[in-house]
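Yeah, one chain of the complex is gone here, protein chain that is, but the others are all in their spots.
Just so it is clear, A, B and C label the chains in written order, and each chain counts residues from 1 on its own.
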Amino acid sequence: PDEPLLFEIGDTHHSGVDLPDVEIDESRLGGFRRKSALDLAGLTEPEAMRHYVRLSRMNYSIDSGMYPLGSCTMKHNPRLNEKMARLPGFSDVHPLQPVSTVQGALELMSQLSHWLMTLTNTSAVALTPKAGAHGELCGMMAIHAAQEARGQGHRNVVLVPESAHGTNPATAAFLGYTVKPVPAREDGTVDVEAVKAALGPDVAAIMLTNPNTCGLFEPQIIEIARAVHDAGAFFYCDGANFNAIMGVVRPGDLGIDAMHINLHKTFSTPHGGGGPGAGPVVLSEALAPFAPVPFVRKAAAGGLEMVEHSEGEALGRITAFHGQMGMYVRALTYMLSHGGDGLARAARDAVLNANYIKARLEDAFSVSFPDYPSMHEVLFDDSSLEGTGVSTLDFAKALIDEGYHPMTMYFPLVVHGAMLIEPTESESKQTLDAFCDTMLALAADAKAGDKDRFTGAPTRAPRRRLDETRAARSPKLRWQPEEAPPAAAAE
Amino acid sequence: PDEPLLFEIGDTHHSGVDLPDVEIDESRLGGFRRKSALDLAGLTEPEAMRHYVRLSRMNYSIDSGMYPLGSCTMKHNPRLNEKMARLPGFSDVHPLQPVSTVQGALELMSQLSHWLMTLTNTSAVALTPKAGAHGELCGMMAIHAAQEARGQGHRNVVLVPESAHGTNPATAAFLGYTVKPVPAREDGTVDVEAVKAALGPDVAAIMLTNPNTCGLFEPQIIEIARAVHDAGAFFYCDGANFNAIMGVVRPGDLGIDAMHINLHKTFSTPHGGGGPGAGPVVLSEALAPFAPVPFVRKAAAGGLEMVEHSEGEALGRITAFHGQMGMYVRALTYMLSHGGDGLARAARDAVLNANYIKARLEDAFSVSFPDYPSMHEVLFDDSSLEGTGVSTLDFAKALIDEGYHPMTMYFPLVVHGAMLIEPTESESKQTLDAFCDTMLALAADAKAGDKDRFTGAPTRAPRRRLDETRAARSPKLRWQPEEAPPAAAAE
Amino acid sequence: MRYLPHSDAERAEMLATIGIASEDALFSAVPRAAYNTGAIDLPAHSPEFLVEAHMRALSGKNRAAGDGPFFVGAGAYRHHVPATVDHLIQRSEWLTAYTPYQPEISQGTLQMLFEFQTQVAKLTGMDVANASLYDGSTGTAEAVLMARRLTRKKKLVLSGGLHPHYRDVVKAYLKNDPDLVCLPASPQGQGDILDHIDDQTAAIVIQTPDFYGHLRDLQKAADMAHAKGALLIVVVTEVVSLGLLEAPGTFGADIVVAEGQSIGNALNFGGPYVGLMATRKEFVRQMPGRLCGETVDAEGKRGFVLTLSTREQHIRREKATSNICTNSGLCALAFTIHMSLLGEAGLTRLARLNHARAIALADALAKVPGVEVLNQTFFNEFTIRVGKPAAGVIEALAQRNVLAGVPVSRLEPGKPELENLIVLAATELTTDADIAALANGLKEVLA
Partner (left out) sequence: MRYLPHSDAERAEMLATIGIASEDALFSAVPRAAYNTGAIDLPAHSPEFLVEAHMRALSGKNRAAGDGPFFVGAGAYRHHVPATVDHLIQRSEWLTAYTPYQPEISQGTLQMLFEFQTQVAKLTGMDVANASLYDGSTGTAEAVLMARRLTRKKKLVLSGGLHPHYRDVVKAYLKNDPDLVCLPASPQGQGDILDHIDDQTAAIVIQTPDFYGHLRDLQKAADMAHAKGALLIVVVTEVVSLGLLEAPGTFGADIVVAEGQSIGNALNFGGPYVGLMATRKEFVRQMPGRLCGETVDAEGKRGFVLTLSTREQHIRREKATSNICTNSGLCALAFTIHMSLLGEAGLTRLARLNHARAIALADALAKVPGVEVLNQTFFNEFTIRVGKPAAGVIEALAQRNVLAGVPVSRLEPGKPELENLIVLAATELTTDADIAALANGLKEVLA
């Protein structure tokens, strides 16, 4: 059943709060009191409850099924984390309270930093980035500041492999850098020679994802890091795929200078339908002095203090206040629950699961880069669908009818009709088997010529395929009341 | 999609808790250490989360739709109540802590009692009953104790109208009383003359519901109370329908001696798929001395104290500890939110809604007792379905396909094919109109001879109609593993 | 008012549809003298934040168990409940669903109840369990009445180790029936119940671990009872003990009643809790309460329904096995989810940990001058005798922020032989620091 928009249920007189109606003296409003109508529809509490419960039931979610969504690390979200984030000592604390009244918060930030630095073998961590892309911005700003400090502010090129997440080139461009692509090898990895060829006195940094977006660990990564450093550039690592290696490989040992960590992927703060995230950036010794404010450090007088203003060449401030405290609490709770041993076990299970799927599906689907084991995700291309009339998109939509969220499609761009599958460590063998059985059955159906069930899919979801072209052609971005029908012409 | 049983997902090695594996010295176990296998399947946390989320999605609930369920008062459950019930000072408090450490809890019980007594104009309240039926038991025990104290312990008959809830006769019989039915009048109400005729020296009490289960306020209730008292009996009122009159009529003013109040109906503590409830019983001055323990009273030394042992002729204790504290918190929160004014408004809206439905449906459905306005629920019988081949059950199941929970069916027993509809005050006019439109459309379809959509209904629910006979004939009340197939006979 | 969807304009429209001018007409059957249209002598409606402030103030006047050392048990136990449990039971589809009388749209609740019944049956070692009762105490009263129906005999014998509240509830339910024999308190765990079994006996009721913490011998009791045609009813107030102790069913129990609060449910100052009841297959038609059974739907798919409801009040009225209607559905859900998370591996570890903590506690208290530990056997709870009236000792310790257990005299007043006894419990949440605080406190208070 369809759920109307709130504006179609409520009106400006309904309200789900009880508040006294106080008279006010307008003398302090300087004539700016609102005269235009707000025209905001309200709902009483029972109406609001039902509206947002019903709407929610049109969503897929981790708690209702598997998300084989490559590059997104959709893992189990423990509710302990939610409960801890709501302790009044965390949730009901203002960022600008006196530091003496928030020592527990500072301690928490300090502990979280310790875990992140230990897992990555790095020297500093900037906690404040609000999400992965913001972390990239932060890391690249730190690199910019460091280059300036070296008198190398003129370096205006950033190397980015073709397989990178869109945020990488977007971030570099956002900061005014010229993006220079680095081609991939046939086997899906980056060639150290290609990097060397691209490096030069104008290159500020390379942005590289490891494990990369094809699900492979870059085998030459140490050599790449060395080449980058030799050329006077910095090595920014996109940490979106850290779930594959946490507790197993420390990026600092590979020579990276900066890497953001998506707390909402690796450390399970919930995705929330698109955020909020958190993207702390770990920094090498070379970049540590250029970290943004604020950060926590031991106070000379005992306890912890917060440094809120940049000294020297640091990059300054990238957001108001201290970042995503709510996410810090969840991530630290998650880390303490797993422990160092559990995090490593989780990474290994994530990798095991991806390779298990690969093993079960490789006869029916085309593994794009079979030379290396996959890490936590496995990449297929659409060559196995050739001649069936079923596209990657059709195949993915058919998965919806089977009760699964589709895999990541058409990314990375380096293979044709990509299907990128990341199960995460949260899925049981039973679930993986059921998923693989479904994938194989669908593949058999596609090959058997049952095209309609794919091109017409989904049929069992709250909606059939939606007309995206129409949405973009004449964008309707807010609700407007139906226009009244024109009055009948006078006789 | 079907969800397996937990025993089909988990096994005895999986667990969703982490606990240290301590060695124990068995010396204190006296040889009683378990040797038999527990054989309890466990689930890791992600598995458990998904299992119970998926199962829940096979349930209807208030938050997802209207429950026109007569006699059940399925109203909105505010989440503030849930939040308050989880404050550590309420949820993490032991019933046998020193009374000096639980003064807030005692104060809460005292405040709740005040609200209940004020709304009913009664002299005492027994908070401890665990649910409505337990309240009936408590009230009837108090009546028994009072009759004993009067030297009238031999009175062994309880009068119960035919339209009563099943719990009424069951409670009386449970306590050893003989149940004597009181017939109803043609107009759906109880005749004071019939009551008088049934009263006698063997009658201990009458159990009467008001508003009654036909949704009518008993017009002669004051006369009935007088007759009952004149005959040396007590008047037990089933308070299941208190939602119709709270803040509008005080049962004490009508002459009742005892009445339970379903906090999970009238005061919105959630029904929880069948409980827990809470059924405090208000008592008249005559019955107050016979209230069960424990109860709260002012301490001579200041503060509040709890009386935990009966003195004199009281009935003793009907449950361990102090009753349903979790429900007390929710109910008081609800009362404070509404206020006295809001409770009366809620009762009036509940009655308004029932009469609105009656007005909209009366042409298409047969109103059983049209002589009086309905209170908070309206009763139809199945005469309007005559000749259609559609039964009340079929009609109700067809409602499921339209997205509604069925109304109460075949209760009360005094009319044929009863359909008892109680919207409660929580439903908006928009929702009531949509419900009435659906009812009218279904009635039209039934009359148009579209029998199959009724007898085959539901088709859009998680299950089609279930075979209840089969379930009862060879009861399968627990899961057992499938038996292994017999080994092939040896050649 | 935030919970009431109608505006005044909508109310007026609805009255017009009904065809009356005023709401008062809807109340025409109410005697005028009893019809109130004015203000009630109660506070008016209030914003959420003020209601919340009021409730927080009340809550703040209670000392929460987690606020310091805590050893109170005696029928309700403080265990850690995983956050997942409380999250899940608050889901709309669990919390705000009705009793599953319409099975087609209640399969969630029904399948859960089927899982619950299976778990309870396995835990207790019995054939079948019902879908919950209010709590352990009322369950015990239901069990003795069930035993009378099954045996058609009257006499009931309650062990002196039965929780005093449970005994009192049975007494109230039976209205001081002379056939009810309540043995005197047995704080040393002495088992005298066997002497009271005769041919008139419908059932004997034994709690283990008993109220004082002692483990009771069920085998001998079962054998004796069965020899006389009586039933053995076993009561368990700490269900975690079944992770470490042999199941009552193994010894031949006929009905097992338990308080299920320890699994999945908070202390809640005494309720809501969840009563478990399990029995033999052949007794099921005399069992009170709801039962969920497996069946198939019109398409042959597995499904679940409430079944055997001819035992119940809504069908059988005065011939029902009990008057129970609403039970403890949501608490049963909490139990089921927590038990699923534990599984055999987790429950076993939890039980061992509880036992180990109790041993540590007993050993520490045994060293305190003036303290005597009465128990040879126990699970996570035991009784000590101190040199002064227990009530004062407990109060003095409470002033030191140590909640040291339950003075037996609170439940058994006026019995001098019990006056100096304290029942104490330890759980997985009991820390070494808690134990040290209690031992030190006792030293001071008893000095």
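The rule is short, and it goes like this: a contact is a pair of C-beta atoms (placed from the backbone, for glycine too) under 8 Å apart; a residue touches a chain by one contact, two chains touch by 3 or more.
Bear in mind the structure is a predicted one, so any value in this text is a computation, not a measurement.
Undergrad: The chain left out touches which of the shown chains?
TA: A, B, C
Undergrad: Which of A:I221, A:L287 or A:L385 sits in contact with the chain that's absent?
TA: Missing-chain contact among the listed residues: A:I221.
Undergrad: For the full complex, which residue in A:G200, A:G232, A:P289 or A:P458 touches the chain that was left out?
TA: A:P458
Undergrad: Quick one: say which of A:L40, A:A197, A:A299 or A:A441 touches the chain that got left out.
TA: A:L40
Undergrad: In the full complex, which bits of chain C touch the chain not displayed? Write them out.
TA: Against the missing chain, chain C presents residues 2, 47-49, 52, 80, 82-83, 87, 90-92, 341, 428-429.
Undergrad: For chain B, which residues reach the chain that was dropped from this view?
TA: 13-20, 44-47, 49, 53, 78-80, 82-83
Methods note: only the chains that are shown with their structure count from here on.
Undergrad: Any idea how many Å lie between the Cα centroids of chain A and chain B?
TA: The separation of the two C-alpha centroids amounts to 47 Å.
Undergrad: Distance between chain B and chain C based on Cα centroids, please, to the nearest Å.
TA: Averaging C-alpha atoms per chain gives centres 19 Å apart.
Undergrad: Touching two or more other chains, which residues of chain A qualify?
TA: Expected reply: 18, 44-47, 49, 53, 78-79.
Undergrad: Which residue numbers or ranges of chain C touch two or more of the other chains?
TA: 1-5, 45-46, 48, 82, 84, 86, 92
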